[in-house]
Every structure is written in structure tokens, then in C-alpha cells.
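The complex appears here minus one protein chain, its other protein chains still in place.
Chain nomenclature is as follows: A, B, C and D, assigned in order of appearance, with residue numbering initiated at 1 for each chain independently.
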Amino acid sequence: MKLLKDIKNLLIGMRITGKHLGRHAITIQYPEERWEMPERSRGIVVLLSDKETGDLNCTGCLLCMKACPSAAIFIDAPRDPETKKRKLLTFTVDNALCCFCGLCEEACNFSAIKMATMYEFSEPEKEGFLWDMKKLQEVGLDVDYIDTRKKKPAKKVPKPATDSGTATDKIVPDTLDSDAKQTPPAPEPDKPKEDGE
Amino acid sequence: MAELRTEEFTVNMGPHHPSTHGVCRLILTLSGEKVIKIVPVIGYLHRALEKICENRTYAQCIPVMDRFEYVTAMSCEYLFSNAAEKLAEIEVPERAEYLRVIMLELNRIASHLIFYGVTAMDIGALTPFLYGLREREGIIDLFEMTCGQRLTYNYIRIGGVSKDIPPQFEPKCRETIKTIREKLNDYEGLLNENPIWLVRNKGIGVLPADLGIAYGVSGPVLRASGVKYDIRKDDPYSIYDRFDFEIPTRENGDCYDRYLLRLDEIKQSLNIVEQALDALPEGDIKAKVSPNFKPPAGEVYARVENSRGELGVYIQSDGGKKPLRVKMRGGSFNQLQVLPEIGTDCLVADLVAIFASLDIILPEVDR
Amino acid sequence: MTFDELKEYISANYPDDMTLLDTGRCEPFYEVKAEKLVAVCKRLRDDEQLKFDYFCNLGGVDTGERMEAVYSLASYSMKLRLDLKVILPHENAEIDSVQEVWPAANWYERELWELYGVNVKNHNNLTRFLLPDDWDQGFPMRKDWDAPDFIRMPEL
Amino acid sequence: MTYPLPFGELHGVFGWLYELLESTGLPQPWLDVVRYAALGALVFGVISLLALFLVWWERKIAAHIQQRFGPMRHGWHGWYQTVADAVKLLTKEDILVDTRDKFVFFWAPVICFVAAFLAYVTIPFGEGLIVADLNIGILYIMAITTFTIISLLMAGWGSNNKYALLGGIRSAAQLISYEIPMVASILVVVLFVGSMSMVDIVEAQSGWITNWYVFRVPFGPIAFITYIIAATAEANRTPFDIPEAEQELVAGYNIEYSGMKFAMFFLAEFANGFTVSAIAVTLFFGGWHGPFLPSWVWFLLKTLGVVFLLMLFRWTYPRLRVDQLMEFAWKFLVPVTFANLILAAWMKYAGWYW
Partner (left out) sequence: MGVIKKLPIYTEKLPGGGLILTSLETVINQAQAKSLWYLLFGTACCAIELMCTGASRYDFDRLGMIFRATPRQADLIIAAGTITKKMAPRLRRLYDQMAEPRRVIAMGGCTIKGGPFYYDSYSVEKGIDHIVPVDMYIPGCPPRPESLLEGCIHLQEKIKKQKLSDWQEK
């Protein structure tokens, strides 16, 4: 009888595999079809730009650099001795070091850095993973994000100080994108005024 | 007639071998096909996680812990957070605890599904491997939806969890549970009573309870030998005492029992997830923890039950923002130690089955 | 047995061997003298009231001035937890093997020897296993260890 | 006599070609040489294509059992995937291990390949579509397929690799054990037909479907089942694929082979799978007999059906252990097949059959 039972169980196995044969495959045929990435998916790190002005949101506060567990972010943003504000010179992300943990995104108070839902970045050369500010901004241009930056100062400082509040956050990004090579320190104070108005 | 001469010979199994689940090397002394001696050589994946943790702040340690045991990364995160919370005496909000339990149990299921597939593949059946991974994808989708990564989540933080679950999580989770329950029938039909599976697994690699205890074996491997020891019940952490679940045990301690026990555990875990989903309270998801988290000086050994047994971490803090010492302990470390004891005097094919049934993964051993 | 009862029991039965440390949180933490280690461990394991038959963990600690070996024990049947600590000198540290008490300690002690340079006496197989076979750069888990290709995380 | 080679329904085409050849006015011996060379090339080509098709088909079947697509991107449903594989294997470096046994290492895949293809000589692909209708056809096939054992053992030995050696020894043990039940099951059919000629065996099953030997209860189905089990082992397929057991011996006997030599083993394995299925069809399923369609189509369809069965085995079951395999052969299959043989002989003697 054991023989009959064994044969029965063997046939059950065949039935299960045979049953699956008729079913439709669940494969996503990658380059043609794509898995819809959940909104929270953590892909490559990008720098976000202001939706209106197109400037970087980053203020060079170094928070993300400090939060990064694998030290993949290098920021050079020395303090201006006069204005006491940080001036972002370089912002480099080494994607080869990045561990995609999302701590930088959480550390940022200015909606400046985000792990976008992009993942196709294979490179034949190792050097290609050192992304400078320009590239990071370029990739991050059409990334959708919720801007928590403008609300914050408004909440903190009610009415009269809006001017200065937004200014502190905005000054720096405005001056940034020009990448410090051409921006003379002189026009700096002008720009926030424009923005403030 | 010349006398026949027989000779023992040594075979290196690994570090790159399809059935060593990574990079374990077993130096086997064989007499024909029979294994006479096993010498495990480890360290091919020794990444110095402990040294790295000593140079990271507590918050930065959690992504590192993810890499410690990537198959159940949630439990590592939980473990480290739990230890740090014990050190700093932080109260975790109710909702966060529930979310943690849901994630831990889902991750346990995912790990056991990998076990199911890999064991089947090691014994020669390829199809169950793909079936197991297929259902695992459903769980991974839930994780990705919640925390954004498929494998290294960085979700459970000191003081709570990083993000609340999205609204579509609950229906999707229930659906996944339902699918897994259905598919478990398929799994069982494919292997449980299959005569080939039975002869390959029954009575192979018997681990007596006293040997297991002497070698500090824990988790499903020990429970399959009849020792009812589960940290979730015996040294409850988080809110496991609120759930109604059973600790399945088996008597024989052979490969087949270890396999069945894991399938039973999947069912129990599904129950826990359902209960937790039903009882999920509203509220905060994270206690207030300063960004410069500095626990007072002290030391603690925390442990959780993950899918491979006791996962423990010893943290010594000197009051600074970086731990002075982090020592990790994985269940596989002890289970690999016991392999030479139970794996000798069997055939090479059995050794593969035993290795698979112990469910050893190497990062836990090498760290 | 709760932890308080355990503490009482130990102070009653092991007054000379174990001293309670206040650094341990949640679970009782004791210091044991290096020369008494094996005897105490054996007693703990065979004690009918305690039955510490489960060797959870052994980790070395380098605090900069001294070495420590921290043993985490548990009991399968009595649901107890206990940590022991042995304080050793920083250089030429030596400790007895507890392998005869718990065979599980074998690999943990090898690791202690390999990464911290703590010599384990009476160990049956004190060979290298985590680091490459041709490793010659000392004991990497020590705080003052350094090597040419070892890059420390930049301090911020 | 029309043509020395029977081509059955394809008579017209081949007849025309033969006449064309004759019209060149070559002397008779040369004609024979050209003819046989052409025939050899033809068989070789057909079988190679068949093996390539089988590889592709197996991958597709496996994929669909596992709810995926299998080769998909190269041609319609990846139809030229295996062609690409073959071309790639041709152009790969042929690694020669220094410690190899030069002679044995070189000849092992050749023998394996040749043996697999020689077996096709006596397989009746259709009515009259057979290269050589030997009067000991089935015996010839059994003898030729045994070469496979030698080649695997040679591969294992010649590679000078411990895993390969284990694989070779395993394959020798396995194939020798399973040869016996296989022959004993075949003998049942031979007993009733009274001939070992493949054509005779098929002719004996003409007429209604009940004439197929698989439906001649009780001995027919038993003989078929034992045959298909032994054949699975003979073709080295899961659950009996222990010589190359990936998880235990990495790749078994062919662990050191790369490039074209590996391709030979690979194709031979699939050609063997087809051979055993073709024998099963010839012996038990009435060979080329069937209504409406041309005979060779029927034969191919039936054979692919049996191949499909083997594939279903492969993708469902785990692998047996080597000693259990032997036990199964000697303690179960051999007694059963012999009992079956005796039963059949007695029934034939008593005349209790139709």
C-alpha cells in the first residue's frame, strides 16, 4: 500500500506543476514593461531644485554629510566670514559608496536632497559614479517632491519676519548654482532682495 | 592478485559552491562518497561589521546592521534599536511596536520562504525554489511600499519606526497573507509527502537535543529536536506577549522535521501578522530621540528570535555618541559549529541536505 | 525566578566569586575573576536552580586601557539570563577556555584570540579562521590598531 | 528494389536526388560513398536541430511551469536562443587542464556525442523512414547507448578533478544498474513481437489503438512504467541526474569541459533524452501509426509527448541520493521487471493475450 500512496503523492506533485504550466507568467518583461516603483522607493541620490527658480535648494548645512553612514557625500561649503552664511562650492555624491539608506534625505531640513525612484545607472567605468553638483541637479530636475522648505520658516516666524526667514533659506541656494567660479561676493546681497520682493 | 588499495581523499567544498549558500568552505575528507571529516572554514565574508559599528553613531549603525543578516534585516534593525533603547531607557510608542511586530513577522516569513526554495533546490527540485521566491516578492513589495528598499530597509529606528505605513498597506498585506496561505498547500503538495523528498530527508542529520544544547543551537533547528525554546515566548521582547500564537516543535530533529517546522512557523507568523493588523492602534510612530543620541554609559545584551535562532547584540556604551563595542551574535554561528558533529558519516548528498536544513547563511557567521 | 531573585540567589550562593556590576542594564551583570572563571561557569551550569546551559555569546571588548571578555549566558529550561565579565590586562591577556563547560564556546574563543589577541588557555584548536590565512597585521579589533590600507571614516 | 535506402513517404524527394546523383555518371563505389556521406550529414543535421529545439523547448516548459517566460527577447519567444548558445559555445576558448589525461579527456565528449547519434540509425521515424532496419535493432540501440557510460567515466577520469571523478563513478554505477531493468522491460515487448527489428515491433502494433503494447494489461503498462523510470536514469535526468548533480558535484563529469566539448556533452544529453523517448514510442505507443497525418509527424508528436513527460519529471521532483538510487534499481525495479517478464512469458505460452 505504501507503493500506491507513493505513486499518488508523486502524481500530486505532477499535478501541481502541470497546473502551473497553464497559468500565465507573472514576469515583468523589464525593458518593455516596468514595475511601478512605490513613491517611497529609494533609488539614486539627487539634488532638488526650486520649482520656480530652478535653483538648488541646498544650503550647504552639512547635515546630510554628517548623517551619511558610509561618508558618500562630500560637501565643501565654507562659511563666508562676513555674512556668516555657508556658501556651497561642491556637492559630490559617490554612488559607489552610497548604501541607499535614506538617512541623508531624512536629515535634510530644506528638501534639498532626495533618493529618487531611479535605478538605471550602470556604467562601464568606475569613475562614472562620482557625481558632482551639476549632474546631481540635472538628474533631479524632474523629480517630484513636496516642498517642506517654505512652510517651515512661515510656521516658525509668524508675519513680520517672513522676509528674513525665507531669505536665510533662499539666499544660499540662489548663489549656489553659479558654482562660485563667477559669482563675485558683491552681488550677493542684491539677490535676496529681489526674491524677497 | 594485488591487494586493492583504497584511499581517502580530501575535497574542498566551497568557498564557491552552489550549495554552501554563500561563501563557506568545507574541507571534506571522503572515503568514496562517505564523509569522514568536516572542517568548516569561515571568514570569506568577514566584513568587520563590528569594527565599523564602533566608528558610527548609533543612528548610522542601523544601516550597517542591515548588512549583518540581510535575509531578515528587520530583525537586526529591531535588535540594535532595542538594545539602544534599553541602554537609554526609551519608551517606544504603541503603534510603533505593532508596526515592528508586523515587519518582523513578515520578514520571518520571507526568510522561511527563501529557506523553502533553497532547500528544495539543494535537494534537486528547482521549481519549488521559484515558487518560494514568487511569494516572497509579495512580502518584499510590502516592505518596499513602506520603507522604500527591497532588502536593506533601514526602517526600524531607535525609538520607533521611520515612516508610518501607507494606507494601501493593510489591504495589500491581508491579500498577501491570503495568497501565502493558499500557496502553502502547493508547497506541501510538492514536497511534504513526496517519497523522494522523504527518503532524502527523513532520518538524515539527526541532531539530538542534548548535543544542540551543548553547542548553543537555537531557533527552528533546536525546536525540531524537541526543545521548546523560543525567545518570543521565553524572554518576551516588544509586545509578543499580547499575541496568541504557538511555538511548533518536532521530536526527531532530522532534516525533515526542520523543514516541516519552518512551514509551521510560517503559518504561526501569518496569524501574528493578522492579529497585529487587527489590533493596530493609532498614535505616534516614533519616540522623541535627539539626533545626537547619546545613551548613558552601560552595557547590554539584547536578543531576538529571528528565523535562524537567537540573534543577539552586545553593546557597550561609554556615554559617547558612538558605541564602544558592538558584538553581534547570529544563530548560524552555532549551527555551523555543530555541523561537523551531525554531518560526519553520511554521504556528500546528505551533507548538502543537512547544510540546507540548518539554514545557515554566512554573514551571520562571518559578520 | 525574576532578576531580583536571581541577584539575591547569586549573592547568597556565590558571594566570593561574582561581584555585581552597575553598568549592566535590565539584566544582571557580574564580574568574575579570571582564575575562577571555569569553576564558576561549571557551577552555574550544574546548579539545579539556575541551569545556565545555554552559551549565548562571548565578546571581547577593548576599552583602551584594558581588555574585557563578556560572556552572555542563558538557561533553556529556567528562562534566565546572566552576563559575566572578566577583566583582563591590555597586554598579554590570558583567559581559560570554557570549552569543557560549553562546547559552543570553541569558535567564540577562537574569535577572541584572533581579533583581540587574548590568549585562550586549554583551547583545542586555536587557529586563524576569520581573517585571511596569511594575515600578519596584528589584532584588528583593538582600538589602537592601524594598517596602511585601513581608512578611518572622516570625523565631522 | 528501387533505392537501397528506404525513405518512406519522403521517397519522392530523395528519389529525385538519387537520380540526380546517378546522372552524374560516377562509378558505383563513389556513388555509395557520396550517398552515405550525404545521409550521415543529413542525420547529423536533423538530430542537431532536434537537440537544439529540445533545449529551447525544455527551457520554455520549465519557465512556464515556474510562471515565467523563459527565453523571450531573441526572436519570437526566443526561438534562436539555443542557436546563439551553440554558436557561442563554438567560439569559446577550449580549456585544456594541465593535469588532464590527454587521450581520455579528448575522446570522452567525442564518444558521448557519436554514441548518442549512432543510436538514431535504427529508429524508425516514419513508415520506411529508417536509416538501417537491422534485424537486431533494439539490441543495437542498447549496445550503442552503453557507450555513453564509458564516455562519462572517461570524462570523469580524464579531467583529473575529484568532483568529476565522483560524477563519472556515479554515472557508471547508475547506468549499469538501470540497464538491467530497462532491457528486461524491453524484452517483454520483444517476446511478444518475436523480433528485435524496430520495424517489426512497430508493425506488430498496427491497427487499433488497443494494439499498442502499453495497453496490453497487465504486463504492458508495467513494462512501460519500469521502462520510463529506467530511461530517465539512462538519460541522466532528474530525479536521477546524480552524475552532474549541480548542488553536490557542481557539474559532475563535465566540470572541466568548456566550449565545444561541453556543447557535445550538452547536446548528447538531449539527444539521449530524445532517443529513449523514441524507443518508448516505438515499443509501447505504436511507433508511427496514426490516422490522417503523415507517419513521421505522428512519430514526432508521440516522441515529444514522452519527452514532455520526462521534462515534467525533471521540473517536479527532487533528486535521489546515490545509494537510494541503487537500492531502488536493485531492490525494486529489477524484481518487478523480471516478475513482469516471467508473467508475460507465461501468458504468451498460455496464449492469454490478444
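As a convention for this text, a contact is a pair of C-beta atoms (placed from the backbone, for glycine too) under 8 Å apart; a residue touches a chain by one contact, two chains touch by 3 or more.
Bear in mind that the values here come from a model prediction, so they are computed numbers and not experimental data.
The hidden chain, counted over the whole complex, makes contact with A, B, C, D. The chain not shown here is touched by just one of D:95, D:209 or D:339, and that residue is D:95. When the full complex is taken into account, the listed residue touching the unshown chain is D:256, out of D:179, D:203, D:234 or D:256. The missing chain lies against chain D, touching residues 59, 63, 66-74, 78, 81, 83-88, 91-95, 246, 250-251, 254-259, 262.
Counting the whole complex, the residues of chain B in touch with the unshown chain are 15-16, 18, 22-23, 43-48, 51-52, 54-56, 63-64, 67, 70-71, 114, 129-130, 133-134, 136-137, 140, 150-152, 362-363. Touching the omitted chain from chain C are residues 130-133, 137, 140, 145, 147, 149-154.
Here is the rule we go by: only the chains that are shown with their structure count from here on.
Taking the mean of the C-alpha atoms as each chain's centre, chain C and chain D sit 63 Å apart.
For this pair, chain A with chain C, the centres built from the Cα atoms lie 44 Å apart. Chain A and chain D, compared by their mean Cα positions, are separated by 58 Å. Shared interface positions of chain B, defined as residues touching 2 or more other chains, are 56, 127, 134, 190-191, 194, 196. Across the assembly, chain C contributes 153 as residues in contact with two or more other chains.
Across the complex, chain B is touched by residues 5-6, 9-10, 12-13, 15-17, 20, 26, 38-42, 67-70, 99-103, 106-107, 115 of chain A.
Residues of chain B touching chain D in their complex: 9, 11, 17-19, 33, 120-127, 130-131, 134, 190-191, 194, 196-197, 199-200, 347-350, 352. Those residues of chain D that touch chain B in the complex are listed here as 62, 65-68, 162-163, 166, 170, 238-239, 241-242, 245-250, 315-324.
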